[in-house]
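The full complex has more chains than appear here; those shown keep their coordinates.
As written, the chains take the letters A, B and C, and residue 1 is the first residue of each chain.
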Amino acid sequence: MTSTTLAGSAPRRVTLLVTRVGGQNLSLIGALAVVLALFGLLNDNYLSWNNVQVIGQAVTITGLLAVVQTVVIICGGLDISVGSQAGLASVVSAMAFTSAGSNALLGMGAAVGVGVLVGVLNGVVIVYGRVNATIATLAGLAAYKGVAQLISNGRAQGYVLNDSVFIFLGRGKIAGLPVMIWILVLVATAVHVLLKYTDIGRNIYAIGGNDTAARLAGIRINKYLVAVYGLIGAVAAVAGILLTARTGSGQPVSGSEGLELKAITAAALGGCALRGGKGGIGGTLLAVALLGALENGLTGQNINAFWQNVAQGSLLVVAVVIQQRRSGERAVGLPA
Amino acid sequence: STGRESTGNAGDTGATVSGKISLTYLQKQGDQEYFIGEAAGAKAKAAELGIDLKVVNLGNDANKTVSEVQSAIAQKSNGLIIVVPDPAVGPQVVQTARDAKIALLTSDDQICTTGPDPSACSADSLVPRIGFSGAQMGGEVGKRAAEEFKKSGWNPAETRIISAWKQDVTVCGDRVKAAKEAFGSAAGTGVQNIDVATDNTPTGAQDKIAATVTANAGVKHWVVWGCNDENVQGGVTALQNAGFSADNVIGVGLGAYLACKGWGSGKPSGMKAALFINGSDVGALAVQTMYDRLRNGKDFPKEAFAPTKMVDAATWQASGVKCS
Amino acid sequence: MQLSVETTASGGAAVRDLGKRFGAVQALDGVTLEFPAGQVTALMGENGAGKSTLLKILAGDQPPSQGEVLIDGKPVVLHSPAQARAAGIRIIPQEPEIIPHVSVAENVYVGALPHSAGRRLDRAELGRRIRADLDRLGFTRVLDPELLGSELTPAQRQLVEILRALTGEAKVIAFDEPTSSLSEQEVAALFALIRRLREQGVAVVYVSHRMQEIFQLADRVAVLRDGALAGVLDAARTSEAELVRMMVGRDLSAMFVRERVATDRVVLDVQDLRTDDVHGVSLRIRAGEVVGLAGLIGAGRSELALALAGDRPVLGGRVLLDGTELRPGSPGAAIRAGLGLAPEERKAQALFLYRSVRDNISLVVLERLRRRRFVRRGAERELAGEYVDRLRVRTPSVEHEVRKLSGGNQQKVVLARWLARRPKVLILDEPTRGIDVGAKAEIYQIIADLAQQGVALLVISSELPEVIGLADRVLVMQNGRITGELDRAEASEEAVLSLAMADDLAGATREGKTE
């Protein structure tokens, strides 16, 4: 019996294709189309190029964190401290910028440096301290926020909107597209390529899929995990720098608090299994876009914040239920 | 583009709008009682004037502030009224509004065109504003607390002041600071102060203040103030639970929306007074001011204040405090 | 000689026109078959023929796409495992399902814990029952009821599943390859148990790839091929050759005989290796040599393999590969130095169930398949395809998720990974667990080829004929020590068993200290 005899007829091929492009992704694309169409009908400005850019910029920071959250979830880990890391980086970038006599590159360098340090610290605590990733980063959520507040005394720091680099990051455009969106696209593409096309990515999926098997296959799990948390730190720092650029000063808490939940939501909605080994950047980005488009649309329709909460919650559930109905899974026990 | 095209002073052209006016009111902490009142006042006024008003909750999120300002512009709003979660984001908001040539008015909290700190801002760089002043509110609270304190005849050595607020909310810090200063100058004597870090919720404040009270066992009398009614109410309840009778507690609230509940029950309360600030007045005034500017070309005043009023168990009903 | 398949009313179970489809795969195709009470019906077929699927339907675990199940001649509704249990059906699944953080006792009685009317758990009664069960079945010495599920060896997990199936009143008990991780002793106890069940009038269904067992136990043999029933034979009147022909559709060449090709060059040199469970093991394997490792449950063979592969903290001794010492505690270092281990527990230790066959096979050869860290897809697919064909992995494509393969086919994927790696030293721990006859021959052939190419092989197997047939030399372990060595001429089943069970003085001292 050879592999080809079983390769099957045309409809089978289609099923195969769907699995490969991702049933999850197709559903998300469908949901996104519905949201865009709905609000597009209700509001002439919704689908304007202007508003699309607004949505893109609004989701950039969450999007960056969701991208790296995806990586760590695929590894079987989690990082609840991403928001605090971004806040810390924001403050550091602004303070270093100010004390270096308005040197933007130095400010940004310091932020990324601190970010990597914090990320690696997370990784080390988890891997070598044997602390469960959820607990470790929950602790980080509090601790890094505290550090950001301490060094800033809880106040917004510095002012960067007299610097051309920060202005460019926060408001500039390249080829008609805001710089922020470019950064998200760049980071997401790089991570996607890493995950899908390199052996490093394969190993990351392997670690999350079955860590014992990964170890017996010779993968240096510890090194990978620490590196992944380091990567998160670096990207969270970029998010923090953008936060500074966008708001004009280093924000210890505001603008970054709660982003962990948004990032995890996006990753989970995008198809990451929280037990690891499954997921991808495509799904996560679609989820980020969906949530951003939804929020923008609801606000544009002047739905009040309370209704928005109800609507967002319900829509999230409805989207997933429909998705699952399509896949015809049996309803027993907890879904992954 | 580099993003710096329009740093000049172009912006709002001062032109009037002839068609239907559409406004966006962006508020920090939109799920908090005070701001809910403010939104209600704004909506009522908008309906009365026949204009289109969107209210957006910014939470405490400086980043969302920028997003929502951009979004309002993309949705072709004619004017923005904003209460920023953090004044540091002010210049970015101003810049974005200017780029879009759209009228901008602030309510409650000030923002500065040229830098993050309104208190270090030259008067002509401050964005026109409707509201109360944090320093003034805090001052009223401190003054009233000092009056109550003098009336009580407590021994300062046996008395402590609790200042309860969420320490990373800068406007809270301003109020508390003003209250301390006003109390200091009005009470004549110094009373030791204890800062209590809370999360601005009544239970959070209650737990923290309860811990503080037991840790300071020798104290006989307490003065409590804070960022808002939640903090003071939590503190008064904690003291009550710790066995302090109402006449050993001076709570001065800020908002009156929780203080009123205890007064309504007619029992003696540690909550001696509260500064009633009616958000709905501010909301209505802000919308009216924007309307005048957009419809009639009337310039914004630099600053306009809605009235505040110190109320207590005897006067709250007559002063128009509504208790839900 | 074929038996008739009409359903009698004499009791037992039957399936009528049973079919099951998984997307593109027709796993079962109109099977009508009887499992009479008081008889052992063996179910045979190649990997992926549909045996487990049939059992899963009986268990109420999978709904059939067509057909029905009958008990005592009457159709039964099996929408859930609860209903199947209520109907008197018990299945011992191919992969034991163990609850990690609860005791063996609770694991066995899960879903049927003794409790009062107020639902208070009766722990004393639970203890009594489990001890009685272990006693009755002769497992007392190999299974401590207080152990947690997570502490069990594969064999013990299997025993738990068996015990679980015997709780309550059963009319039908189906065993899905129950012996694939058991050693001779437990197999004997299990067979005694099965014979008792048969006497009590239970309808026993027995799935296995081991011919010997079939002829020892079965009254009737049903053969599945490609999901359809190929025929039912009277076990007393059929032959191995006939069964094989029916399963595979062709004759298989005669029993495999391997030529000795060992050289003098020592590739693997283990000196006094000690870990928590390995107590001073020394051994040498030469290029082209196949060394068999035999022993009973818990003898420490798998522990030794894991220690060699760098997966256990080493307390003393060294492992030299081609004269260079391996860094302990690092499977990566061992692999890079040229040592490969295909571990015994495919699901726990080897497979990435939600990844494709391709991904699973290529994982340890990515270095060869990548250009500047980018994996060359084409080359990867080709490599996976090659091994899928050679090992006859029954899968719609190399992109199929491994969890959707049958147990035997999953095992082939594990082997494919390590065969593709072509290490200098290859350790195979229970390589043919659950593998059908046809593929077994193919695997033996590959082992021979590897030896021919100078690979040093260590083969661990609980199937004595396999060890003896393959190995140039057989090492026997007991209690973490090597208790004897037999060369090819000496190695007989009796000789190996006597060494495996020989009293071990040092082991006895260790026991003494425990008390």
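One rule holds for everything that comes next: a residue touches a chain if its C-beta (ideal position, glycine included) is under 8 Å from a C-beta of that chain, and two chains touch if they have at least 3 such contacts.
This one's a predicted model, so the numbers in the text were calculated from it and none came from an experiment.
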Number of copies per protein chain type, counted over the whole file: A x2, B x1, C x1
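Everything below uses one rule, namely that only the chains that are shown with their structure count from here on.
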Touch-based graph of the chains, sorted into line, ring, star, complete or other: line
Farthest chain (mean CA position) relative to chain A: C
Between chain A and chain B, centroid-to-centroid distance (C-alpha), Å: 34
Centroid spacing, where centroids are CA-atom means, of chain A and chain C in whole angstrom: 42
Between chain B and chain C, centroid-to-centroid distance (C-alpha), Å: 71
Multi-partner residues of chain B (at least 2 other chains): none
Contacts with two or more other chains, residues of chain A listed in rising order: none
Interface residues, chain B side, partner chain A - complex: 1-4, 30-31, 53-57, 60-68, 70-71, 73-76, 85-92, 95, 115-116, 167-168, 170, 173
Contact footprint of chain B on chain A as seen in their complex: 43, 45-46, 48, 50-51, 53-55, 57-58, 61, 149, 154-156, 158-159, 161, 164, 167-173, 179, 243, 246-249, 251-258, 296, 299-300, 302, 304-306
Interfacial residue positions of chain C with respect to chain A in the complex: 23-25, 309, 311, 330-332, 334-336, 341, 343, 348-355, 359, 362-364, 366-367, 369-370, 373-375, 385, 388-389, 392-399, 417
